[in-house]
Structures are given as C-alpha cells and as structure tokens.
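Note that this complex is displayed minus one protein chain, with the remaining chains in position.
What follows is chain A.
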Amino acid sequence: MTGTDTQFPLELNQPRLSVKKPEQRYDKQGEMDDTERLDRAMRGFIKDFGATAALYMESCVHCGQCAEVCQYYVQTGDPKYTPIWKLEPFKQAYKRETGPFAPLFRIFNLKRRVTVRELEEWQELIYDSCTQCGRCTMVCPMGIDIASLVGLARHGMAAAGLVPHELWATVERAKREGSPLGATPAVLKDRIAWLEDEHSVEIPLDQERADVLMTISSIEVMKYPQSIVALARIMKRMGASWTFRSDGYEATNFSMFAGDQQGQRQASLKLIEAAIAVGAKTLILPECGHAYQALRWQGANLYGEPLPFRVVQIAEYLAEGIRQGKLQLQPVQSSVTFHDPCQIVRRGGVTEAPREVLRALGVELREMDAHGAYNWCCGGGGGVVTIHRADPLRYRTYQIKMQQVEDTGAELLVSTCSNCRQTFDDGQAHFHWDKTAQSLLELVADHLVTEQE
C-alpha cells in the first residue's frame, strides 16, 4: 500500500459486500407515486428518441442470436438475460405509445400498459446485467444496436429514480464533489505535489495556456497514481505544452451509465470548457473506456456544436508519438495479450493504436480467440462494477475473460482502461488468479529509452 492510500483512504479497497444470494432488491430514489414514476420513465425514455432508435425498435425478428453472444446468457443459460429482452418494457411502451401503429396497439390493447412494478423488476436487467459492451450489436442480423437502446432505457430509469443504489450514489458523489471516488480538486493537487516529489517529475497543473489538456480518471488518481507519473514522463518526451486543470480533469462519466443526462452533460462540459479556457488543440483522455465514449462520441452532441479541439485516447496519442519518433522504446521481453476495452475498441473504433504501441514495444502479441471488435467484456463496464448486488453475476462473466486470457498462454495481460483494470484486480483477488492486468500507458513509460541528459 502506498503512502497516499493512508492519506486518502479508498472505499474501493474495503471488502466488498458479498452476500451469497442477495435478496431481490430494487432501489428507488425520490418520493413520488407510481403514476408519476411511470410517466417520468416513459418521458425520459422517449425524450431523445430519434429515427434510429425507432428503427431498431421496429426491426427485431426475435431470432435470439443476441443471447448467444451476451456474457450473461452464455454464463447462466437464463433466457431473461437475452439482450433484446432487457428492453421489453420499453419496447412495449414504444409500440403502444409512439410507434407508427400505436393507435392500433392501443385500441385493441395489443400491448399492455407497462407498470412501475415491471420497471422495478427490469432494473436488474437494464443495469446489473448489461455492461453496454455492444457485443450483441455485432451479431444481430438486423444490425440493431442494442447497447445504445439500453442507454436510452437507462435515461428513462434514471428520470424515474430507478437506478441501482451504488451507481446512483457514485453519480451523486461525482456531481457533488467533482469525482465519484473523492478525487476532489484539492486531493488532486495534493496527489500531484506528492507524486512530483516522490518521482521527481514535473506535473503541470492549472497552467493558463497549453496545447494539450490532460484529463484523468479518478480511478487512476485514487488507485493507480503511478499512471499520472507515467503520463508526465511521456508528455516530457513528447515535448508538448500540457497541463491538468483543476476545473476540468475528471474523465469518468458515471452519469452516462446511470442514464442521468443532465449529469453526463455537466461532466462533459467541465472538460470542454477547461480545454477551451487553456486554448488546447488536443484533449487527451486517459485509460478509461467510457470516458472515450462520453467525450469523443457524445461530447459534441451534448455541447451542441463541434468541439474546437481534437479528442484522443492516450493509446492513440502514444501511437502518434511512436510514429513521430518522439517515443523511443526498449523492447519488452514477454509475450502479451491485449484486452480490448469495449467502449474504446468495439464501440469507439480505436482498434489499431494499442496494437501499434505493443508492436513498437517489440512484444510477442498473442491475440485472444475473440478480440478487437469481437472481444469479450471484462464484465465491469456499464457501471456494473459499482453495483454490489451484481458481484456474484459479475464474477461469472469474468470467468470467460479469465479463460480467454489463460488460453493465450501469454505472460502479460495488458489493457488501456482503468475501469477494466480495477475489474481485473477485483476478479484476480476473488479467484486468486496469478495474472494482473497491466496498463499500456505504464508499460510504455517504463520502457522509454533512457534519455541522454
């Protein structure tokens, strides 16, 4: 345990609540009667309903293929985990209320009105058992992007106050303190000062102007502070003018996973405004999958106009540095397998960059049987890792990942997402597994060719 951990105790290191058979439990927020809750759920769901989502709602042929690739169905064999079934109440509401044949459905009562009770029951399906990994999207013969529909369903659930408690609490804390894990601006400042001292690196904070705005996941700040040091070392080699900003550093966006759009927008705006304030040409997102999804692909849409800077994930930036010859690396003498974070690779499009970096590290890359866009999720995405009651289920899905990694026989497991990393750490402890997930960023920082002073 590092010194900072005693200085800033982490809840994440506390033993997890591990009830063998958790009571079926539905969490609710706010006081309102059922009619209002239902009404809010439906309005929240419909609010951003465009042609694309409607098209998806119309297109399912009930072939069941999506179940066969979803980690939850594959591991449990329970048909309630069929991806498209997770949307059933919302699909029903859509057909009854807004679809092109809605009047027919209503007059003949072909689709019943959804009840709050049903939404409560579906909470487990919409949150605990979907990491929004998007694997089902890749198999669906109708090309339905189920993961994005789960996102819309979560908008409805959040509006109705039907979010699993820990995920909701995580979001509330992030809104209150600026970080879901207590990495407040003051904590960040302390941490940076301590890391600068300890590792004799320069970590610019709150510079007025900079070409690059660096952001960070509070998972890294609190659990993997060595990542910050790695960033500083790499930025020095890149020779770029860069800074962290205490008014816009937190890259995680659990509001997005909870379905709280207001919160999602606020979190993204902080980063966007900070980048504009320093005149950044580039905003670098850290090793965090959903941060990439939130800012790279949804940021501009919530902001309302195209972003006046480019947004890159750190692996993309590393690959650029390697291409430009700024990052010279010593070979890593190991075989490596790479875990593709779903939101960066399958749903983000950054498939090649991390592999380019690994090639530059001279590793023997042993791909998993299904990798890249067809990768299996670590089981902790979509906010699932925060939900305690979902732990037993999460460990079952994690077994797929463990097996995949084992099958490669690679010595090292590398990824580029700190949320995956903490899921791996937790799973490793749970199963007493001998593999630790490494950070691509740190691997690069540790293998920079020593500088001639």
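Definition applied: a contact is a pair of C-beta atoms (placed from the backbone, for glycine too) under 8 Å apart; a residue touches a chain by one contact, two chains touch by 3 or more; residues count from 1.
To be clear about the criterion, contacts and distances are computed from a predicted model.
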For the chain not present in this complex, what protein name does its UniProt entry give, out of "Ferrodoxin oxidoreductase beta subunit", "Simple sugar transport system permease protein", "Amino acid ABC transporter membrane protein, PAAT family" or "Nitrate reductase"? "Nitrate reductase"
Hidden-chain contact residue, picked from the options A:M32, A:M138 or A:L205: A:M138
Selected from A:P100, A:G325 or A:G409 as touching the chain missing from the view: A:P100
Among A:R37, A:H290 or A:R347, exactly one should touch the missing chain; which is it? A:R347
What residue numbers in chain A mark contact with the hidden partner chain? 49-52, 54-56, 58-65, 67-69, 73-74, 77, 79-80, 82, 84-85, 88, 99-101, 104, 137-145, 296-301, 303-307, 310-311, 345-351, 369-370, 372-374
